[in-house]
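The other protein chains are all here in position, but one chain of the complex has been omitted.
We call the chains A, B and C, going by the order they appear; numbering starts again at 1 in every chain.
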Amino acid sequence: MALVLSEDAQLVRDQAMDFFREKSPILALRKLRDSNDADGFSRALWKEMADLGWTGFVVSEESGGSGFGMVGLGQVLEAAGRTLAPSPLISTALIGASALDIAGTTTQKSAYLSGLLAGDVITALATDEGSHHAPGNVATTARAEAGGYVLDGRKSFVLDGHVADMLIVSAKTDAGITLFLVPAKTAGVSIQRRIMVDSRNAAIVTLAGVKLGANAVLGSVGGGAALLERILDRARVGLAAEMLGSSCEAFDRTVQYLKDRKQFGVAIGSFQALKHRAAQMFAEIEVTRSAVLAALVALDEGAEDAASLVSLAKAKANTTFNLTSSEGIQMHGGIGMTDEHEIGFFLKRSRVAELTFGSTGFHQDRYASLLGY
Amino acid sequence: MALVLSEDAQLVRDQAMDFFREKSPILALRKLRDSNDADGFSRALWKEMADLGWTGFVVSEESGGSGFGMVGLGQVLEAAGRTLAPSPLISTALIGASALDIAGTTTQKSAYLSGLLAGDVITALATDEGSHHAPGNVATTARAEAGGYVLDGRKSFVLDGHVADMLIVSAKTDAGITLFLVPAKTAGVSIQRRIMVDSRNAAIVTLAGVKLGANAVLGSVGGGAALLERILDRARVGLAAEMLGSSCEAFDRTVQYLKDRKQFGVAIGSFQALKHRAAQMFAEIEVTRSAVLAALVALDEGAEDAASLVSLAKAKANTTFNLTSSEGIQMHGGIGMTDEHEIGFFLKRSRVAELTFGSTGFHQDRYASLLGY
Amino acid sequence: MASLATFRAETRAWLEENCPPIMRTPAPADETVWGGRNPTWKFPEQKLWMDRMAAKGWTLPTCPKQYGGGGLSLEQAEILAEEMNALGCRAPLQGMGQTMLAPVLIEYGTEAQKQEHLPAIIKGEIRWCQGYSEPGAGSDLAGLQSRAVLQGDHFLVNAHKIWTSNAHYADKIFCLVRTDPTAKKHEGISFLLIEMAQPGVRPRPIRLISGASVFCETFIENVQVPKENLLGEMNKGWTIAKRLLEHERKSIGGIGARQSQRADMPMQDVAKLHAGEVDGKIADPALRANIATFQMDAAAFQLTRKRAADEAEAGRPPGPMSAMFKYYATELNKRRYESILAAEGVQGMGWDGDDFKPDEIRWTREWLRSKANTIEGGTSEVQLNIIAKRVLGLPD
Partner (left out) sequence: MASLATFRAETRAWLEENCPPIMRTPAPADETVWGGRNPTWKFPEQKLWMDRMAAKGWTLPTCPKQYGGGGLSLEQAEILAEEMNALGCRAPLQGMGQTMLAPVLIEYGTEAQKQEHLPAIIKGEIRWCQGYSEPGAGSDLAGLQSRAVLQGDHFLVNAHKIWTSNAHYADKIFCLVRTDPTAKKHEGISFLLIEMAQPGVRPRPIRLISGASVFCETFIENVQVPKENLLGEMNKGWTIAKRLLEHERKSIGGIGARQSQRADMPMQDVAKLHAGEVDGKIADPALRANIATFQMDAAAFQLTRKRAADEAEAGRPPGPMSAMFKYYATELNKRRYESILAAEGVQGMGWDGDDFKPDEIRWTREWLRSKANTIEGGTSEVQLNIIAKRVLGLPD
């Protein structure tokens, strides 16, 4: 595996960087927040993203996508992270598209995929039930009944759940954890929006006697745990790519501030203690970039060690974004504490992203287990 | 509990500081090392320490000691740590004296205690069997036979074992872990000296069919685990006090070097990055000092939370000595890597002391358990 | 010592009799009593408790009695604090008048200034705010550019201050201004006391990342300030400013320390609730280690504060340790909130919505607020500089 972007990937990267800087700067997030926007993102912009083909990057050509792969989508996500742009990229272009592409039947694909690719169908993954990422802890049940299933349970942190047209739900059957495709409008499904500190959304999804046909099963009955891990690994590294972008942006802004801000008659960036901390952040960003790229490539190539590389990428993205956002706040001093300044948005985003799809401890544990200790 | 030294303790402290600086500077340790001294410490100096009453600080007046307590002995140990002085203070004045004072019968005390107080009897605690501190893991057996016991087993890291006259050995009986007083000359006891990286000693003690009378039991049969914890808690905080002294000395020497060493035409202590790291060490030393003193006081007062304070003290001493010795080496630069310079002795001592009587992880775990999580 | 024991007994008895039960419960941030000309009361016991304490001068215990203070010795004040803590008594009155201005008024004020301002602070009649920082003068406070020109019996003041906390609720502001722009930067500064309720003084609340707006940017334009409102000597204000900062740092270090003990629910229980437990231990070892590491450092710091107090009480000369209090307390407080968030998981990341408990939302906001701890009152970097220079003697 070569850890270098193809020229195509580089083009996508440049295009995405321009796109988000121009169309979705942090100001856009602020406006959505301050206007209490019901969606929390711009549907018009999402349509534009779909038109650029981003919804089809991880979907094979046979299924209507471009098969461009995770490396490509990673570039888009990194660019989105630069401006903290809210969009269904992760819930839909990454998770929904992956789930359908990996395991969807022809019927399922035809029901959802063209709409998804066009930017008309939004999906959401409903897996975690507690406040910590734990895909194996499933209390939600799927009882076989009349040739179909009845689902009961509660999902706690469903990204973009409040705008989703279709939910991917994990539930226990007699054969083990199974994934189901559940249209959001199905009777018995209720969705409650939650506004998070980063001004993005997650929802509580309650399933009360939700009746589904047998064709709602995604993949095989009882095969949900393994399938979920495949989908989640894409989600984890995709989020890590976004966090890498955010880390870079927080860092760049901080370095610029160190050059601009004068105290005691000199730029504060001339103080050695701050210099060393900045240089250490630079180093952490570089190794995080490598880990993220390696995991993206590994998923595209189906490498054997993809899972451990994904955990490496997410763990490094967690600690690096935590570091760059915390240092960003401290080095900006008082001005960074004001809502008017944008550096605080990175702090808020960092902790939510850190806890999404596995904390540092979660991935450290997983990494060690995968490596046999 | 008042966290302030009494005037008496302050006097002991001053006396001990003078004693070690004058009679046992680091040069003394170097000479013992380079001459491959068979004892690894000076017996003459040990006799002087006994004459100063230090062997009797934790022994009650009824038993011939002064009952001066742990706070007093802690001051002596801190002073010993300043010059990395090797002596049986911990193995004998702290552990052996404590064991006999807490649990010794009149017969046991008369057999060992007056010799110990006089500096003639050296004791050693033989508990750990692996390479990590784990007093509960005892494979050594004590089989009841003919009104006495037969001991078989192997102890791995017995401080001052090679010079000990009497060993305190933990072994399993049918009733549970039990402590035994075992004269080193007993048939079946073999002791192999090990020279550690800090130029101090630990021994492997092998017990092969060692026959003891019933009067060799220290405390009650089956009551060894609780008794051992009491003895170990004294050892842990005593060692923490020694490590505090070593941390202070490593730090003071480093700060002095920062003032003396010139590069780029200025003292390297004028570089802000080094200043900040030095200031952070100062803060860590201050909080470590408080934790050590609080644990010493708590043991003297029999406070309920003594055990958790001991773990706090040892854990903080571990991390602070690790920090000050590591930074000491780095800040001294090349000269610190030479054997001729003394700062390296602190690095070597720090890691051995860190692993003795419980690593940081051990005490963190114990602290959390004691606090109910 | 006998008299201290008596004092302790009498104090406890008085507190038990006079502190209303509701004022013995933990105080949410929005129930702090600030006093002032336009005080806000959530319930009458707040005022009752403030008035009773003020009558004894215990809203400023060590201030001399002739100015309405408690006239207590340091030991007595410590006993009062301990007894209040033991009974869980809330602070009867808080504010920068008490914690920052009063000590320097006592030290540097004229008799007239003390008579005018101290009783009003003690009774909670006047609420003060602080006019120190400026947009271009943060860590480099002495680089301030606000001007005051002496014109006969008054100063003409033009100032632009920032981080004036609660300026929009304050009655008066103590303000650093430059009175000699030609002098070296530390030598042309004066300390003025200025009325807020007058034309030309305009506080503008700043919204913080936590969503709160307790700080203001304050503009003072062409305002005449009577000459007798100068505290200390003209152009010697920096001495007072530094002294006041010491009091501020002590106060911040103290707050940080107290906060790190306060807990609606101990963080270990929060962790068990959200991450589960096995054999009584927090199930997630990384989270357990995180919490234990924090709590051990917090405990060691508490013991250090106690050691400093015990040494002072024993009459020992003050050691250098207090130089690290502000730094350590504020860094710990940040870690405290990070640990709580780590324990809560995404449930601690809520901003709004019925599904989050008020405590959860409050913690999240307080977490954001805690980030300012290591910036306000002298950044951690400035604190480390000070330790390196004054305690360790490292060269500039």
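As a working rule, contacts are C-beta pairs under 8 Å (C-beta built on N, C-alpha and C of every residue); 3 or more make two chains touch, one makes a residue touch a chain.
In this text, all values refer to a predicted model and were calculated from it rather than measured experimentally.
The chain not displayed here makes contact, within the full complex, with A, B, C.
Of the candidate positions B:W54, B:F68, B:Y112 or B:F157, contact with the hidden chain is made by B:F157. The omitted chain makes contact with just one of the residues C:L48, C:M234 or C:A289: C:A289.
By the touch definition given at the top, subunit A reaches the unshown chain through residues 2-4, 255, 258-259, 266-267, 269-270, 272, 274-276, 278-280, 282-283, 286-291, 293-294, 312, 315-316, 361, 364-365, 367-369, 371-373. Seen from subunit B, the chain kept out of the figure touches residues 128, 130-133, 156-157, 192-199, 202, 204, 262-265, 268, 271, 273-274, 326, 329-330, 333-334, 336-340, 344, 347-348, 351-352, 355-356, 359-361, 364-365. In the full complex, the hidden chain is touched by subunit C at residues 285-286, 289.
Note that in this section only the chains that are shown with their structure count from here on.
The residues of subunit C that reach two or more other chains are 381, 384, listed in rising order.
Residue positions of subunit A with contacts to 2 or more other chains are 271, 273.
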